Each structure stands twice: as structure tokens, then as C-alpha cells.
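Of the protein chains in this complex, all but one are displayed in their positions.
Naming follows writing order (A and B), and every chain is counted from residue 1.
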Amino acid sequence: MSIFERKQEARTPFVKVVEVSEISTDPEPWGLNFPQQYEDYLQTVNDSYTDFGGNHALPPSKLEEHPWLKRLFAGYAFSIDYREARGHAHMLSDQEVTRRVTEVQQAGACLHCHASIIPTYRRIGLQQQGGEVTAERLAESFDQPAVMAGFEAVSQKNYEDVHAELTKTPDGVVQAESGDPHLGDAHPVSCIDCHDPETMAIRVTRPGFILGMDKLAKSDDPVPHLPSVQKWRDSGAQGDYDPNTHATRQEMRSFVCGQCHVEYYCASKMTLTYPWSNGLKMEDLEQEWDETTFSDGEAFYDYVHKETGTKVFKAQHPEFELWSQGIHARSGVSCSDCHMPYEKRGATKVSSHWVRSPMENINKACQTCHHFPEQDLKQRVDLIQQRTSDLIERAATAMTDMLDAIVAAQASGASEQQLKPIRDLQRKAMWRLDFIASENSKGFHASQESARILAESVDYSRQAIAACYKLDSASTETE
Amino acid sequence: MSIFERKQEARTPFVKVVEVSEISTDPEPWGLNFPQQYEDYLQTVNDSYTDFGGNHALPPSKLEEHPWLKRLFAGYAFSIDYREARGHAHMLSDQEVTRRVTEVQQAGACLHCHASIIPTYRRIGLQQQGGEVTAERLAESFDQPAVMAGFEAVSQKNYEDVHAELTKTPDGVVQAESGDPHLGDAHPVSCIDCHDPETMAIRVTRPGFILGMDKLAKSDDPVPHLPSVQKWRDSGAQGDYDPNTHATRQEMRSFVCGQCHVEYYCASKMTLTYPWSNGLKMEDLEQEWDETTFSDGEAFYDYVHKETGTKVFKAQHPEFELWSQGIHARSGVSCSDCHMPYEKRGATKVSSHWVRSPMENINKACQTCHHFPEQDLKQRVDLIQQRTSDLIERAATAMTDMLDAIVAAQASGASEQQLKPIRDLQRKAMWRLDFIASENSKGFHASQESARILAESVDYSRQAIAACYKLDSASTETE
Partner (left out) sequence: MMSDEESQRNDRELGDAEGSDKEVPDDSSPGRGKFWGGRRFGRGAIVFALCLGLLAGLGVFTFGYGKGASYMSNNPETCVNCHVMQSHMDSWLQSSHHQVAVCNDCHLPHDFIGKWVTKADNGFFHSLAFTLGGFKDPIQIKPRNRRVTQGACIDCHQDLVHPLLPETAGGDMLMCVHCHTSVGHAAR
């Protein structure tokens, strides 16, 4: 695949101005070694929604933009507060202030993707093993078993408690003062989350992702866009699939993002889970939730839909999964190719660490591969997104009509038995709509697949409506 | 004019072994001048469905493959006989033997796309002007006004009568014998339909297409894939848009196919029409049919759907229209690039005149642009087509459920007034399903657009069902 060859050029060895280690969650010291990347990274504070330059006003509410979302999420925290996402610099503070956190008790697992939490996991994991945990020991190595243990330990704890743990982990910058438990600051995603501090190689650190990828590798989902998985399977599927040892560099350029930009379960009834046992397609994920039971034996669900009483699933930002179904993934194009394109800076090329919408950087993000004028490329994306948005609105209309029909059927006394198949249709319809609506590329990451999923959503919503009306006429007939 | 520009040298004029002229519908003499293209052209007799080598057994019936088609077309000729298409060599004979022709009275306009009919149009046009029409006069020039006049004159005549006219037109090969009205043979699409016999430049000849393109140019549909249309509009939209004078060569490489691979109306109530007054999108075509009235003032329709009595539209092979919505058209890739790729023959390369599925020729058709292994490319196409086929089946299920519901509603005495909105939904649902099902690339020509259209079809079918049930419960309630 010649288009990627040049990306595989060797890096010139870098000169370390300061030492960074496995506890260096603060990006500032890294910035002394890599000023360009750090400078870019700091740009993620900019936000096209609010003022440029780090204004911290919250981004627009999706609930107000799309009022049907309130009905979709009725009875769930998302119906209280749900906003446009923005740059990485905001991830921790946006989570701290969302009314989903301030008004609802959330789990500590939320921080898995919103903070530079790995040294904290390691510390807690090591502490469980009983040893004394000094800053030196923490800094020594990544120690995956300890990280996993810590992750398991805090996943179902309260959000506030886990948040407090962050500042108890030494970060090599904050100096401990006697009697002050504050040993490090809490940071949003930081260099250490994607880079090995010794070699600067990219790596993945998130337990949820590592476990998820292992499940995926052990499934029989054909994943032509992930050749290392196929290779691992072909060579006998020994032990566990580990992205950090098995994946190609090009795969890693997507995996670092797949650590967080995925569908998950994250609440108090189960450890944080990425539902990839059957594969990465929308149906595969649904099947895993369908087949999951909580420890108390109850069937898995995310929330009880308030208007109708149906137990339903919530889809969250499945960028990695949708991208996997698209032509870019199939052609070996990684998240980083578009969201962190190479830029010439003086005599060298660096990856833009201003992770953002490629549409703000079409020249570098797209024109390396597509030799069409910027305006043309923008129009292509607009067209794909417009088609998707139109279908989302169509599916949303069907969905709200469905809610009305179910509510009416319940009002006219439909039995639970009669409602059972209708609730199944409702769950499917809502899952599909949410899957594409909560994905953040408005269909771009896999244009036909997005339309297909929305078509199914419409189908199930409208089937549910017809079934309600049928009940209705059946019941009136027998009245 | 600039000294920097290298002048584009012309082809060296070719050596004509025999003369061909505007009456040379028989490809054989052309073949003496261009043996390679002729040899390829003859290959179109091969057919992957039946035996290779020109076996004339008919290709498989689509009605048997997809039984729901019979219900879709109930009451229309297509429900009697509808088969897979195959190579160009078969187009005339397949039409002659289809039970749609042998059992139903069809219009002469059918031959517009199935025979090399232009000299016949010209002859009839000239005859209407009253002059004597010798073979020499016919051979002289294309004479577009005469062609148009002939086209208008025979469009609504009977199929058999017009077919008979074909053999009354001299073709420069058949020698007239005294008392024998047979002056030329009838041929399927032939060199003269796409080439100027003098210069061999490609050209379009079909009146339906020329009129259709003019309507399109005069609409406000943005057609970024057809720059010559935009240019003509920008320069004041003087007179008529004429593909043969205004189009770029690359546009012409699609237009020659757009002469026939399009949606049309072709029956006795109106001249053959390409519905492009509003644009090329599915909705634009629908709008034209919606707004058309026959000369007797009745609203346009193709057939009365037999099970339900609804007047509906029939979509036919809208390859040109669907391609227009796709990423390849947007990127300037023409039909010929994929269906007539260049092939190296000796010291030169020629356009493959074995017009066929590019999947039988991936190497030449795709790999010059896409540097991926053949198997990979095939898998991409398969995936796109599989998604489309699944959605077609989904839409077909919704459609047949709809027919059941409407039939039931009618049986329980729904009034015409109650049925009116339901019939509108039915027409929309059937049109959308047929649009993609009758298009021949199974979604490949515009993958997201195909899924979008099918999503709409499902939506309307299921809306109609719900509306029927609603009637039902309303009527039982008032019973």
C-alpha cells in the first residue's frame, strides 16, 4: 500500500531536555522535549462553538438543537444535559460540570476516558498487592497487571471518590508538602496516555480497550482493516491479543483513539465494558448487550425508558466501530491520518497534535490523498452529512411517533404480553437511531453503513407503531 | 494562447479500408476499419448467465428470483416477464421475444434504445418534409432536425410497425432487389450510435437524451459532475444545451451510455420522455411525473396496481441518474472508464468495446486508479452490494406487508377518500423501491444514496400500513 509507505519513515532520535516517566501525567515537561507537539496539543482548548482562545463557556446543548433527544433519553441522565463535544483540553472539566455528573451519581469508570488516570490505576493496583508504593516504584514501568487490577478495583466506585484518587497519585511535578495529600494534578488525556515515555512510541494504555480488543480477536468477526488481528488468529490465537505487541504502527494510529471513541457500558452494575465479543458491527454490539446479564441475573439494560417503561440500550460515540465499517478503514486510513495529519514544520514533519475536525484542516487532512480542490472535498463531506442528517430526522420522527403509539396502547390497556414484541422493536429502533446520532461524524466515517442503520431504525419504529394500532383494533374488536 | 502550452496533437487520421457513412448501421464494415474494437464488440454476445459463446437461451427471470416483484408489478407487463439484462448484442432479440412485447401491445419508442434506429428516424423525418429520400441523401449528414421529426412521428406508433420500418431503411450493405422492400437489416446498438462516421469522435444520437439534457440544463439542479452544463448556464444559457457541441470529452464518455441507461416513460400516451426537468435526483424525477398530465388532462401514471387499484409509477434502470449522485461521478469518473477500460493491444491501447460488468475485468477497470489487490476490490463491491440487497429485501417485505394491509382495508370498506393519502404513500414507497431494484449496479454507483432511497421506501410502506390499521381501528370503533 504505497500511500502509507512514507509514513513509516524512521524517526530521528530525539534529545531529551527533561526526563519524563510513567508518572508524568502533566504534559508540560514533555513539552520541553517536544515543543511543537505540545504547542499543538494546547490548541485543543480552542473551540469553534464557544469563543476561540479557551473561553470555557459550555458548548451548545444537543437537547435544545434536537428536542426529540429528550424523548429518546426520557428517564436517563442524558435527558438532563447533553452537549456538543469539543477539544481534548476540555474533557475533564466538561465532565466535572455536566449535570449528568452533578445531579446524578456516576461511576468512577467515567474517568477512564476523561482523565490521565493510568498511574492512579497502577497505584491502586499495587496497593492492593500490599506493597509500599513510592513515586519511584510508580514511575518504573507500565506494569499492566497492576493497571488492570486498579482499573477493576475502582470501576464501580463513585465518581467523586475516584476523582479524589487522581490527586493522590504523584505526577513528578507537584511537590508533596507535609500533611497535604495532594501529590499530583488531575489532567485530561495527556502525552503519557498515548506514548511510551522512554521511546515515544505510540501505545495504548486503556484497560477497557485492551480487554475489548482481546474479545474481538477471539471472535470470528472478519476484520480486514485490522491485519494484525487476522495474523494473530492465523498463527494459532495463542494467549491474549495485545495491541501493544501485535498491532502494526498504522493500526496503532487508530487504536490510540479507539481507547475512548467507542461504545461502552459504564455504570455501577458492571465493570466498564466494550461490547466487542461478537465483532464491531452495530448488530454485533447489540447482540452482546442482548446476551449480557448483570450479576444479579437480570438481563442487561442501560435505562428504563420513562414514557414507555421499556428497558433500552444507550449507544455512545461509536466512532471506532463505525469507522471500522467504512471505506477508509478498509483502505488502511487511520484516525490519525485525518485528525492528526502530518504538517511540515521547518525541516521536519510532525503529527498535528491539535486533534480536531479535519474539515478545519482539509488541506493537510485530505489533500495528501485526494487531489481535489478544498471546496470540492468540503462539498463531498457536506453531501454525505446532509443525507445522514436527513435520515436521522426521518428516524427521529418515526421514533417519536412510536413513543406516542406505545403510550396510547398502554393507556388503552395493552397487556405486558401484548407489549413484549413491541418493546423489542422499540429497543432495536432506539439503539439504531442513537448509534448514528451519537456517533460524531454524521455518517462520514461509513456513509452507506450509517444510512443502512438508520433505515433499520425507521423500519422498527414504524413496525412498532403498526403493531400498536393492530393491538388497538384487535382490542376494540373484542371489546 | 500561450507559448507554454504544448499543443495537443491530433490523432493521425486513420486509414479507411471501407467507407462508412450515416446509414452504416451494420457494424461489420466499421469492423474492417477497426478490427480490434469490432472484435471486442462482438464479445458482448457472451453472457455469464447462459452459456458462453452466444447461446441464445434467455437469462434468468428476476420474477422467479424475487417473487415480490410480481406483486410490485401486479397488473403491469413487467409482472409477466422480467429478466436479468445481458450484453449489448442481445438487446434487440431479447426485446423481440420478451413476453412484455409478444403478449402486450408496446409502443414503437421501445426501439429507441434497442436498435440502431437513427437512420430510420431520419428517413421518416425527411419523408414527412416531403422530399424523395435516397440512400445518398440519408447518408449525407446526421441532420438532427429530421431525426427529431422522425422520432416524434413514430414514438407512439405500434412496436411492430416501427420495427418493420427498420428494414425499410437502406444500410449500405443490403442490396435492394426489385419488389423487395427489405433495404437494410435491424441491428442492436452499433458503432454509428456512438461515433461520427467521418471523424470517429464520440457523439450522442438519441433524441430522448438530447431533449432530456436540454431540460436538465435549463433546470436549477446543481450538477457539479457535469461542468459543461454549468458553463453553459454561466454563459447565459443561450438557445438549447447540446451535448454534442457543449460537453467535454470526458462527459461524452458517460453521455453515450446515458442515451439508454436511464429512467423513461415509453408508452402510447406520450412521446418517449426522460424526466429531468427538475434535476437528476430520485425526487426530481418523481416530481416531474407528479406534475405531468397526459394530453387528455389525466394525471400521469404508468400503471394501475392490480391488487390495490392505485395508480403508480414504474422506474426503469436509472443508471445514469444514480451514477450522477455518486462519488465516482463527482470525481469525474465516467461510465466508460469502468465499463470500457483501456486495454493494451499490441503497440497501442484501445477502449474495450466488450461493454460488460467491470467485475469481470477488475484489473483494467479499477486497478489503474485503486492500487489494491483484486480480491480486496471485489470484497468492497460485494459489501456495498450486500448492504443494498439486504435493504432491498427489507423494503420489499415492507412493501408486500403494505399491499396486504391496503387490500384488507379495502375489504373492510375503506372509502376512496380515506384511501387517498394511503395511495400517495404507496406510490412513493413503490417508486423508491423500484428505483434501486431496477437500477443495475445494486447500489454500487452511489452507495449511500441507494441506502437513503431504500430507507425512504421502508418508511412510506410502513406509514401506509399504520394508516390502514388506524382506519381499521377507527372504522371498527364506529361500527
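Operating definition for what follows: a contact is a pair of C-beta atoms (placed from the backbone, for glycine too) under 8 Å apart; a residue touches a chain by one contact, two chains touch by 3 or more.
None of these values were measured; they are calculated from a predicted model.
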item	value
Residue among A:Gln127, A:Gln367 or A:Ser412 touching the omitted chain	A:Gln367
Contact residue for the chain not shown (choose from A:Glu28, A:Asp376, A:Asp390 or A:Asp424)	A:Asp376
Contact with the hidden chain (one of B:Asp337, B:Asp434 or B:Asp459)	B:Asp337
Sole residue of B:Val104, B:Val350 or B:Val407 that reaches the chain not shown, by the stated touch rule	B:Val350
Residues of chain A (touch criterion as defined above) contacting the omitted chain	2-3, 5-6, 9, 343-344, 347, 363-364, 367-368, 371-376
Touching residues on chain B - with respect to the absent chain	1-12, 199-201, 225, 227-228, 231, 248-251, 330-334, 337, 342, 344, 347-351, 368-369, 371
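The rule is short, and it goes like this: only the chains that are shown with their structure count from here on.
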item	value
List of chain B residues in touch with chain A within their complex	224, 327, 330-331, 371-372, 376, 379-380, 384, 387, 390-391, 394, 398, 405, 443, 447-452, 454-456, 458-459, 462-463, 465-466, 469-470, 472-473, 476-477
